[in-house]
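With one protein chain withheld, the remaining protein chains of the complex are depicted in position.
By letter and in written order, the chains are A and B; residue numbering begins at 1 in each of them.
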Amino acid sequence: MSDSPDVFNYTKKELPSNFIKFGYAAFVVGLVLVVLSLFVDNVRSAFSGVMLLMFVASIGVGSLFWIVAEYLSGAVWSTPFRRVAEFLGAVLLVLPIIALPAYFNMHDIFHWTHEEVVKTDHYLSAKAPYLNVSFFTIRTIVFIAIWVLFYFLITRNSKLQDSTKDQNLTRKNIKLSAVFVPLFALSITFFAIDWLMSLEPHWFSTIFGVYYFSGTVLAALAAITYIVVTLSEKGYFFQGVKEDHYYSFGALLFGFVNFWAYIAFSQFLLIWYANLPEETIWYLQRWEGYWMYFSIGLIIIHFVVPYFGLLAQPSKMSPKRLKFMSLWILFAHFYDVMWITMPTYQEFGYIPGWIELGYAIFAIGLILVIFNWKAGKENLVPIGDPKLKRGINFRL
Amino acid sequence: MSSIDYTQELPVVEGRPTLKEINELIARPLDQKPDKKFYIALSITVSMLLIGAIALGFTFYYGVGLWGNNNPVGWGFPIVNFVFWVGIGHAGTLISAILFLFRQRWRNGIARFAEGMTIFAVMTAGLFPLIHVGRPWLAGYLIPYPNQHSLWVDFNSPLLWDVFAVSTYFTVSFIFWYVGLIPDFASLRDRATSKVKKIIYSIFSLGWRHSNRHWTHYEMVYLVLAGFATPLVLSVHTIVSFDFAVSILPGWHATIFPPYFVAGAVFSGFAMVQNVLIFIRKIFNYEKIITLDTLERMNKIILLTGSMVGYAYAMEFFTAWYSGVQPEQFTFINRAFGPYAWAYWIMVSCNVLFPQLFWIRKIRRTIPVMFVIAVLVNVGMWFERFVITVTSLHRDFLPSSWAYFKPTIVDLAILLGSFGFFFTWILLFTKTLPVVSIAEIKAVNEGAQPSHGEH
Partner (left out) sequence: MSDKILYSLTGLFDTPDEIIAAAKKVQAEGYTKYDVNTPYPVHGMDSAMKLPMSRLPYVAMVVGLTGMFLALFFMWWTNSVDYPLVIGGKPYFALPAYVPIMFEVTVLSASIATVVTMIAIVFKFPNNSHPLLDTEYMKHVSVDKYGISISAEDPKFNYESVKSLLESLGAKNISPVYFKDEVINFKPNTFEPKFVLSLIGLFIVVSGLTYVTLNKLMYLPPFDWMMEQSKVIAQERSDVFEDGRGMRTPVEGTVARGFLPYKYKDNPDAAGKFLVNPLPATEENLQVGETKFDIYCSPCHGYLAEGDSRLKGQFPNPPSLHSAKVRNWSDGRIYHVITEGQNAMPSYAYQLSREERWAIILYIRALQRSLNAKESDLQ
């Protein structure tokens, strides 16, 4: 209450040095591999570029979603950790750059960019007003611009609050968040349709945007959880991060693992049951050759393991379990993106090679470098936020 | 514009009443004799129920030929009403289970009532598949038991999944509701003055004695039940959506149906809960327990879920165009501009456009306006099911069999009867059981928890 004695004193600390070093090392190694791969096998590299773009976009826009969700729902438990999401959201700024390897090799990735094919294909020519290179480019730019704009507006207010402690800034951010939600829903849906669904231009699924959304928010949450648990174990944030906070992260992770499974299963069941050739093709591709093992792997990696890993109440509170599961979920999301992307590159299965690994390392390095850069500049805790004290004293 | 202080939590119960006052406030309606208004309301709902019962009697005697269902619209009002009522039921579990898991403490004021509504709505919904069978006394064949035909039910059929889903949903909701009621029965038992009431409450309280050695298990089981009820509530409307979506009919077969139906169900359910709560809080003087803030939050959820439904409408249209499949495209054009365009635009305006008014804070906090919007939402959601069912069927793949579905008077009477059935239960509920959870409200009263817990 208002007469609560413990006034929160925040002193800015450098991030742990091995955290920073690891980020730079991963970034440099990844970058070298990525550049090398562009010369060795530019088609495969371009497909991996799609994976990179979608994975990093997941972290960025998913983090932005969690910031917005906190403002809208009035949640307090996550307020002390909101800056983690704000720092991770900064990867949105580099999305245009990492889209380049895929963008300049569009012709090799997207079947619908071949004009002579589109002309002879009834379905593709019907889609041509939507699926054409110029409109595609405009859409991608607009979506990223929307995200960057709102990211900029919301975090600017949040930063400003550190010094002014003005409650009106929270109010403003709530309004911005409310406006952002519908834009977010549409942008992420069409972003997913453009970059992932149109890899198979004949295939369509109404739920696809929701499917990508479910993976996105899960991956972003896992990234936030990992960083929060790691740093607070080292004494960052505030004294005595409680089990109640950990439990909230664990329960949300668990919930969204289930949500992903629900969406994925709904899409599969409906397509399997109706058995329409124009729809089943997508799953058949992922059931041919090696891809069958990848598909079974997806169920285990993305659902079974995290489900049982987070099912019990104590495991939702244990820092060790949370760190492991959040890394696992990040891997699962990357795997999911790969499972969506790669069957177009190689039918009947493939074996991930050093190119994909290079891109994965690059993604990790990139995210960490940007996080470290932001964390070096700004406060790790939103010290001016009016909900901060309630968040620190949060009890279930 | 009044501004909120974000450093303070909004109180769930306003005005810091004592625990004794809460106890009395909630239990009082159960002691008082029902007044005239109650009997008027009850006679209205019972007459509606009787009209429905008569229509049902005719249906059972003469057969389902009395309805508007015919080729090609074989699924008419019964399915529309079934989906509508199941949807209404969803808000209850959402409030009691999902908001519980999210630790939204404002739910405590409305959870009990919403759970009760769930049960009654599911009961109402459960009537319709039985009615649609035409000979409801043969519905026992839906249960997989070793019968004399040595045939088994078809476990591949979504209609059978429905049987399992709806009966499970009803059972689990009922258990959840009853578990929540046990401490309240004990409280009622201990304040009862008449002997009969005391015996009744004693039986239902099972001998509960507010022991903390019990509370600890009780809270855990409540959490487990909430954990089960949450995926369950999603699964129920998901399975209802499978009834449509596993087919290959354009307009039914869309992969977005499961989350779209769930969002729609929560949407209509919240609208119904909000409607009835507005009356309850006024009649029983619960303004301090069911606060305006609570109603505002409900309106926000209505806005959110309404927008989700709008998103689904948009995605259906886009994907129909994007797919390039002609029957798919035709179905959606036909929905918006065909013979049932009137129903479609009622649905869009009530479900997507009017709830957008809730962006304005003033409207979210003005009771008459929000009441009207929520009524419109329910109208819109009924029409959504109507549009989905009828427009996809009435113009199928074969233009020679196209037709225009018209409900008969019997259809309408049964629909009216379902409202009568539902509201009769609600009215009886308000006079026999505490419509707000006594124990839960006490627990979120200001000063009810230790000021500094252990560290």
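Before moving on, here are some points about what is shown:
The criterion applied here is as follows: contacts are C-beta pairs under 8 Å (C-beta built on N, C-alpha and C of every residue); 3 or more make two chains touch, one makes a residue touch a chain.
This one's a predicted model, so the numbers in the text were calculated from it and none came from an experiment.
Contacts of the undisplayed chain with visible chains (whole complex): A, B. Shown as candidates are B:Trp152, B:Phe279 or B:Trp402; the residue that touches the absent chain is B:Trp152.
The omitted chain makes contact with just one of the residues B:Val12, B:Val73, B:Ala165 or B:Ala245: B:Ala165. For the chain left out of this panel, the touching residue among B:Leu25, B:Leu225 or B:Val325 is B:Leu225.
Chain B meets the missing chain through residues 18-20, 23, 60-61, 135, 137, 144, 150-158, 160-161, 164-165, 168, 171-172, 175-176, 179, 183, 186-187, 189-191, 202-203, 205-221, 224-225, 228, 231-232, 235, 238-239, 242, 438-440, 442-443, 447-451, 453-454.
Taking the complete complex into account, residues 265, 268-269, 272-273, 275, 311-313, 395 of chain A touch the chain not shown.
Basically, only the chains that are shown with their structure count from here on.
One simple way to say how far apart two chains are is to compare their mean CA positions; for chain A and chain B this gives 34 Å. Listed in rising order, the residues of chain B touching chain A in the complex are 3-9, 101-103, 231, 234, 238, 242, 245-248, 253-259, 304, 307, 311-312, 315-316, 319, 322-325, 359, 451, 453, 455. The part of chain A that touches chain B in the complex is made up of residues 1-2, 73, 76, 122-123, 126-127, 130, 167, 170-171, 178, 181-182, 185-186, 189, 193, 204-210, 240, 251, 255, 258, 262-263, 266-267, 269-271, 273-276, 278, 385-387, 389-390, 395-396.
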